[in-house]
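All protein chains of the complex are present and in place, except for one that has been dropped.
Just so it is clear, A and B label the chains in written order, and each chain counts residues from 1 on its own.
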Amino acid sequence: MKHLLTMNDLTTNEILEILHTADSFAKGDSWSPEQKVYATNLFFEPSTRTKTSFEMAERRIGLDVIPFETGYCSTTKGESLYDTVRTLESIGISVAVIRHEQEAYYNELKDKVNLHLVNGGDGCGQHPTQCLLDLLTIQQEFGSFEGLKVAIIGDLNHSRVAKSNLKALNALGAEVIFSGPDEWFLNEETYNYKIDEIIESVDVIMLLRIQYERHLSLSAITAEQYHQQYGLTIERENRMKKGSIIMHPAPVNRQIEIADSLVECERSRIFKQMENGVYVRMAVLRKLLESQEV
Amino acid sequence: MKHLLTMNDLTTNEILEILHTADSFAKGDSWSPEQKVYATNLFFEPSTRTKTSFEMAERRIGLDVIPFETGYCSTTKGESLYDTVRTLESIGISVAVIRHEQEAYYNELKDKVNLHLVNGGDGCGQHPTQCLLDLLTIQQEFGSFEGLKVAIIGDLNHSRVAKSNLKALNALGAEVIFSGPDEWFLNEETYNYKIDEIIESVDVIMLLRIQYERHLSLSAITAEQYHQQYGLTIERENRMKKGSIIMHPAPVNRQIEIADSLVECERSRIFKQMENGVYVRMAVLRKLLESQEV
Partner (left out) sequence: MKHLLTMNDLTTNEILEILHTADSFAKGDSWSPEQKVYATNLFFEPSTRTKTSFEMAERRIGLDVIPFETGYCSTTKGESLYDTVRTLESIGISVAVIRHEQEAYYNELKDKVNLHLVNGGDGCGQHPTQCLLDLLTIQQEFGSFEGLKVAIIGDLNHSRVAKSNLKALNALGAEVIFSGPDEWFLNEETYNYKIDEIIESVDVIMLLRIQYERHLSLSAITAEQYHQQYGLTIERENRMKKGSIIMHPAPVNRQIEIADSLVECERSRIFKQMENGVYVRMAVLRKLLESQEV
């Protein structure tokens, strides 16, 4: 495997292998490449979690991370992403993690560069390491995916998470159902459950972040109305089945997608997901660096 | 000690212990934690000195520093400081240094996070490591604080330095007096000396930075008038007593608080203070990391 750009790059076996490696890192295993490896993180959109998580993962496996300030680089002089990445390759970078607002930005890069690319999010497209950390969190909780019922709730249209997760969860044997405002639905074929119909039967509630500033302001609904109609209220959490868990990719809009007091409740795995993000990124980087394809 | 947020967190004995450790670092001692420790610096206000000084202190004791660009993180998407810090904790950060414009921002964090916080300045509130580096500079010069007379001069209202230093210097046995424009005075109880009354008798002149852009422009006084009435002119420096020193937290407004040519004169300890900043920060980090409280 030369790059990790979308979940489609991974077979089900490769997914399970990455989860296995990640879990061993979670349990304290360590690994480092034999030679010095230089990495960099190009985040053209604001990020706390994903960027610091990749930085941490890179450091933990002993990579040397060259800083790259996207607000202060030559793309501001009109340089293309391709020329920027080829430049980094020329100075000796072997791994580039990129987040970019343009969907599928990697198509102009993937066959022409001689370093490893990891997609840290492309517009409303994919975010494969987020998907992998979600899978690791579910696997740690339930042991396997077979027969699990996972509800993905919220802004399906603009979510990188929903698209990546649906296919992977199905392939691993879980059932995925969706819920949220009609206008944000992926396509006509997806059935849109009411949250109150499903809250008592699902094993995993996976809430999506609302692009609050962009979308709620454009619709007739207020934040409070959203919370009551589509959000995870305290009342709904009480009705969740024994052993079921709550997930959210964060940053959370507290009191909109989820009641403020539930963010760190017993069922919540929100901060656990962030911890797992480091382990799956370590596992992905290891897989790329051990691969013979460069 | 879990956090260092204000000078009130420290007993007089703890202050002396930190100064002792810092002085041993100044003399070439070294120390590192036994395990890998990850730190990060969250500076929500511009800073050269304090930020690079913490970075240097962290590196010198062997910490791995994860970069954090505040202008490009999820707080720009509305994430709270609490959620940001909990995120960093989840990915494995053990020490967070924070500068934030909101006074006492740490109150919403200190009892709820499981990492060490160091306050790098909160609005017009506290700046404990600046206070400690001032104390170290005085102690190195005079051996002890007993009987010293320290004048703090300038913008007392907006100064993080004045508030932190007054109490600590008194506790250590020094006398502190104040001087500056009447309108910038802390409260009615503090006596406001004229600089010409005290210049010949004090051991330490501690000048404060004027928030020039904000305050001089609002008052009837010009920069030149300020310098003549309240600043350290060449003529006044000539009248200072033998062995007395000049301090300033910097950045200096040259020719306003202090004559340009005095910034690096023989009495000036301004750049010495910056050097000492690294040693006290190393000492503070060591104290936090050796503590059992996490």
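Here is the rule we go by: a contact is a pair of C-beta atoms (placed from the backbone, for glycine too) under 8 Å apart; a residue touches a chain by one contact, two chains touch by 3 or more.
From a predicted model like this one, the values you see are computed outputs, not experimental measurements.
*Asks:* Could you tell which one of B:Leu135, B:Val252 or B:Leu289 touches the chain left off the display?
*Replies:* Missing-chain contact among the listed residues: B:Val252.
*Asks:* Which listed residue, A:Asp29, A:Glu79 or A:Glu224, touches the chain dropped from view?
*Replies:* Once the missing chain is taken into account, the touching residue is A:Glu79.
*Asks:* Residues of chain A in contact with the chain that isn't shown?
*Replies:* That gives, for chain A, the contact residues 38, 40, 64, 66-69, 71-80, 83-84, 86-93.
*Asks:* Given the full complex, what residues of chain B touch the hidden partner chain?
*Replies:* Counting over the whole complex, chain B touches the hidden chain at residues 43, 46-49, 51-53, 55-56, 59-60, 67, 69-71, 212-213, 250-254, 271-272, 274-275, 277-278.
Convention: only the chains that are shown with their structure count from here on.
*Asks:* When the centre of a chain is set as the mean of its C-alpha atoms, what distance in Å lies between chain A and chain B?
*Replies:* 40
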